[in-house]
Structures are given as structure tokens and as C-alpha cells.
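A protein chain is absent from this complex, but the other protein chains hold their places.
Showing subunit A:
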Amino acid sequence: MNTDEHVIEVTDLRRVYGGGFEAVRGISFSVARGEIFALLGTNGAGKTSTVELLEGLARPTEGRIRVLGHDPHTDRAVVRPRTGVMLQEGGFPSELTVGETARMWAGCVSGARPPLEVLELVGLARRTGVRVKQLSGGERRRLDLALALLGDPEVLFLDEPTTGLDAEGRRDTWELVRALREGGTTVLLTTHYLEEAEGLADRLAILHEGRVAAEGTPDEVTAAQPSRISFELPEGWFVGDLPPLGDLGVSGHEVDGRVVRLRTHELQRAATGLLTWAERAGVELRRLDVRSASLEEAFLGIAAREGVAA
């Protein structure tokens, strides 16, 4: 991939807050033009802390950020007219109506589209006369999205765009984001919904405790995870009775009472070897569970790691 195509470049980024809390601990990634990139992580993983730096709201403690080739904090005037931002939480005066809010925002956006047009995009065109304080949580998210789209941004930052939306609203937002990609917009979004990252993102990074724990396409991240086989051995049988695990392509195992859990990157070979052995030995493997790796397992596996050494 040509580096000129990288719309967002992050190198060794660190963010330490005033109180000394290190929210971002040296992360690097890049996003190509027209890509949807998801930052996935549990609460407190450092997603918002990272996105705020990309949006140029604060200066990083250490490291380098380039958005469209510029530092988003110091070159604010150059970068802002080309980016659109949706924060994790609103930020609109509660006493203004939807229409007034959009008009105010349009006055601050270069080459703004007609406010009604973007409100229509997110399904708020009929709510222009309603005060922001009377909107539902989901409607507020959609208003926020509409305003982020006002200037036809080249790069769009969406911090948890679907939190608080119902299933339909979530699907509408996904559809909108995909349509934006078709139009050439680069999208960086954060989410803690796995299906959102899996279904929407071209590439993703899983953040854990301020670090990138896994990165790649959803398939690559999943493939890096082992598949799992678990079963219960009957009375009188032990793990030692199984064929040599290495020969089955098993990379690791755990025994918990009678329950055996195997990890493998060659699921078919391991399962075939195990079942052939059981058939020949006349052993019934109770509660047999054979499972390919999934993004969910990758995510849960990473989230379960606590206090990874610095």
C-alpha cells in the first residue's frame, strides 16, 4: 500500500492525563483512503482518548499523528474543513430546535450542504421544529451524525455512533456509513459492538488497556486466534490416553476435572484425529464442542487478559 494513500497515520501515540493516568500507551496504526477502520475495545480501553487526539482536541503526550498529511492539533485550520466529527456524547444547546442547531452548525462548515438535506439523510427532517432536549437518545445520535456529514468530509470520525440506537436505527447508520465509503469517504469509528466492527469495518484494531492487542481485517484478526475443542472424558480415561496432542496439531490444552479443552490452528486435523481415536477406543466424548475462532472469541480472549505487563 502506497503511504500517500494513508489518510490517517498514528505512530507511537501516548496520552497521559493530568492526574497521571496513562490512557493510551504507545499505539500505531494507519488508515487508507476510502477505508472503514474500527477501533474496538471494552470501556476504558482507550478508544475515546485516542479518537480525541485524532480529532485534534488535545495534543498527544508523545507520538505523531497525521490526518490528511497534517497535525490535526497544530494545523487545525487546514484539517478541520476536511473532517467531520461525531463525539461520543452530544454537545448541542438543549433549548435550540433541531433546525436551529443544524443552521448554526452549517454556518461554521465550509461548503455546507443544505441543513435539511442532511437531516433527511438521518431521518430527522420531520423533527426540525423540536427542541434538542425533547429528542430521544437515538435521535440525538442521528442529529450528531447529520452535523458531522454537513461538510461532506473526506475523513469522518465516529465515536460510538450507534450506542443508544435501536436495531433499526443501527442498521440505518450502517447503511449510511457503507454508502459514504462508496463515495470515497474514509471512516474511523469506535465501537464496543462486535457485529458492528465485523460487518462494517474493512480493518480493525482491538484496543486493550491503551495498547493495540490485535490488528488487521476481521478475518485476519479472527484467524490469529486458535479454534477450540472441548469435551468430557468418561471415568477411567485421562488426557495421557489420547494420542500425542502435538501429532493432532493441538497447540495447547487445559484439563479441568474431567473436562479437556484443546486449542488448535488446524481444527479439521485435530478434530478428525480426536474423533478417530475415540471411535477406535470406544470412548464416548460427552459435551463435545468444536468451535472455529470468531471475532467474539478474539475480543473476549483479549478483554480477559488483565494487567498485561508494560
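Assume contacts are C-beta pairs under 8 Å (C-beta built on N, C-alpha and C of every residue); 3 or more make two chains touch, one makes a residue touch a chain; residues count from 1.
Rule of thumb we're sticking to: contacts and distances are computed from a predicted model.
Within the choices "NADH-quinone oxidoreductase subunit H", "Transport permease protein", "Iron uptake system protein EfeO" or "Heme exporter protein D", the name that UniProt assigns to the complex's undisplayed chain is "Transport permease protein". Contact with the omitted chain, checked across A:175, A:195, A:241 or A:296, is made by A:175. Looking at A:104, A:130 or A:278, the residue that reaches the missing chain in the full complex is A:104.
Although one chain is not drawn, the whole complex shows that of A:22, A:75, A:120 or A:232 it is A:120 that touches it.
Residue in contact with the omitted chain (choice from A:26, A:63, A:90 or A:164): A:90. Residues of subunit A in touch with the missing chain: 55-57, 76-77, 80-82, 85, 87, 89-96, 100-101, 103-111, 113, 117-118, 120-121, 123, 152-154, 172, 175-176, 179-180, 182-185.
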